[in-house]
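The structure under discussion appears below in the form of structure tokens.
Here the complex is missing one protein chain, while the rest keep their positions.
Order of writing sets the labels: A and B. Residues in every chain begin at 1.
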Amino acid sequence: MTMNLRHLPHYLMVLPFVALFAAFFLYPIVSGFYYSFHDWNAVTEPHFVGLANYERIVGSRDFSRAMWNLVTYVVITVPLGIAVAFGLALLVDSFSGFWSNLFRSVFFLPVVLPAFLAATIWRWMYAPNFGLVNMVLGWFGYPSVNFLNDTDTMLFSLIAVDIWVSAGFNMVILLAGLKNIPVDLYEAARLDGASRLQQVRHVTIPMLAPVLFFVMTYGLISALQVFDVPWLLTGSSFTNYGGRQNALLFPVMDMMGRAFGSVRFGQASAYGFILTALIIVVTAGMFGLRAMRSKP
Amino acid sequence: MAQLDLTGVAKKFGVVDVLRDINLNIRSGEFVVFVGPSGCGKSTLLRIISGLEEVTAGDLHLDGERLNDVDPARRGTAMVFQSYALYPHMTAAENMGFSLRMAGAKKAEIREKVAKAAAILQLEKHMDRRPGQLSGGQKQRVAIGRAIVREPKVFLFDEPLSNLDAELRVQMRAELIDLHRRLKATMIYVTHDQVEAMTLADRMVVLNGGVIQQCGRPLDLYDDPDNRFVAGFIGSPKMNFLSATVKEVRPDAIVLDRIGGSSTSLVMPFEGFDAAEGPIEIGVRPEHVRLAPSDERRDGDVEVDVTLVEELGDVTYVHATMPAGERIIARSDNARHRAETANRIRLDPSRFLLFGAAGQRIRPAGAA
Partner (left out) sequence: MTLAIEATGSRRSRWSSITAWDLCRWAMAICVTIVVVFPIWWMVNVVFTEPGTPVSINPRLYPTSFAAGWDKVAMIMRETGYLHAYYMSMAYALLTIAGVLLLGSMAAFEFALFEFPGKRPLFGLIMLSLMVPTAVTIIPTYLLTAELGWINTMQGLVAPGLASAFGLFLLVEFMKGLPKEMIEAARLDGARHFQIYWHVVLPLTRNAMVTLAILTFMKTWGNFIWPLIVLSNAEKYTVSQVVGLFNAPFSHQTVDVVMTANLLAAIPPLLFFLIFQRKIVEGIAMSGSKG
């Protein structure tokens, strides 16, 4: 009893946070798990359907399409995005003082812009005929391309925007990692006769491995949940989303559509858990890879 | 009045005994120094007195009032930390007045008390500066000022000078002694530096392994240590310890043989040696080991190999190895020995201290 009383102030101070955390994180997870086994439209009573929600999702054509899009998107956008960010970091790091700071800030600019804005600006940039991208193509004599409505180009248009939006974020983290590498190491490598490129290969990348790992894992987790940008690029609404032939349909969009378009909250909850399982598997895979690489 | 009594104080962190059965009576106005190697529990003992740690067993009394359950802020103690622990976002004056502010004192009263403390420490010019704008010595003074403002019965210092450079440390020591004289307050001071302890203390408490080894005036501890630990801990360079066997026990002396593994025998004045004592060890301070003049040979001189000579100006210390490999340091005033590789040393058996196998001191009969 005296024990409890002495610790009371501690509990009082964490209480507001913990209460809201429990209400808006723990409870939703538990209730979502419950709903995922029920058929529910938020009006009538939920009734138990076992695994039917999961089966229905996995068996649906939208799901396969969304998963296929997701895999293609992730496989391209994550490595490419990190490569670009790494390049930018090296570029900024090669300058010093004022210029280094200036370029860092400029390259970071798109991150500051809300993603919904970046997406809408790019939607206009991609517009057929008078959009800026087509204008530039026009100067070189190419015909106008309807980037966001042509299934051949839609995914790549998304990836370009995505990299434009996120490269600065990863660049800043990588740059901080670069700054933590002791200069001695480069000097030692130079004395050992390593060229600039060899220095990157044998000093920078190994020393940056933990940061690269973080950037990659974080990038993967975000990419698997991609929503805002394709939603806006395709001008989606809850009843009509995914763009032409669902070429930009992604799982979170599909989930939101099932929840607020067709009002199937049970299915949408199940969708969330399928996605989470996928993310956990991928993250665990990343950690497993790292453990394997660091062993020998 | 500020009489602090510790009875049977013990402290465990989990299953680790950090302090065991500490009994101590600190008189009003006394300057007591806790000294001991790092990790021996000095800080823990001080923090128990301040109330930052609770005892596992035992009692604390200040002027007869039991302190155990009194809030740290109301114990009448004030602490000065090694890292100063000043609040970086407050000025020196605000730092010093913070405790009064927390106690709900009036602005005018705070200002007056802070100004008084600032005057004592000659800090008046710096009162509007933040800790970041003060030098190490000034920060230290502000930290002391913060304690003074509270008008405590007992000041507690935890290695307050270790972050200062050597010169400033000497100067601050003198200031602390002066401060003690002026405030006439009880002060408890923790340090691992025995020289600092010797300079400051009215009374020294030597701790090791969470146990009080000995407690007394600095020179009493120096001359008459209770055990091998205290003997070795106090004094720089350290006391020499040499193995020896007792060859013969006389009523008022003993004959020591095989000193430091050599073939030397010496007669040491010693009354009432108990022949039942097990193996013994001799302790002798460097100043009682001399180099024998080269033109004069005596029985009992030991041939040694010189390994290192420290010529410090006022004194010279000669480090050497005895024939069986035991190390010894001899002191030699105003002499140059740098080039020497061999020499003879002469021990003064009347200054030998004897220690038993468990490190306990073996005193002559009739001695305290």
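Following the convention adopted for this analysis, a contact is a pair of C-beta atoms (placed from the backbone, for glycine too) under 8 Å apart; a residue touches a chain by one contact, two chains touch by 3 or more.
Here the structure is a predicted model, which is why all the values come from computation and not from measurement.
Note that of A:Ser105, A:Gln245 or A:Ser262, the residue touching the chain absent from this view is A:Ser105. Touch with the hidden chain on the side of subunit A covers residues 3, 7, 9-11, 13-14, 16-18, 20-21, 23-25, 27-29, 31-32, 35, 42, 88, 91-92, 94-95, 99, 103-110, 112-118, 120-125, 127, 130, 132, 135, 164, 168-169, 172-173, 175-177, 180, 196, 211, 214-215, 218, 221, 224-225, 227-228, 231-232, 235, 237, 251-252, 255-256, 259-260, 265, 268-269, 271-273, 275-276, 279-280, 283.
Although one chain is not shown, part of subunit B still touches it, namely residues 50-52, 72-74, 77-79, 81-83, 85-89, 98-99, 102-103, 146, 150.
Going forward, only the chains that are shown with their structure count from here on.
Centre-to-centre separation of subunit A and subunit B, using mean CA positions: 62 Å.
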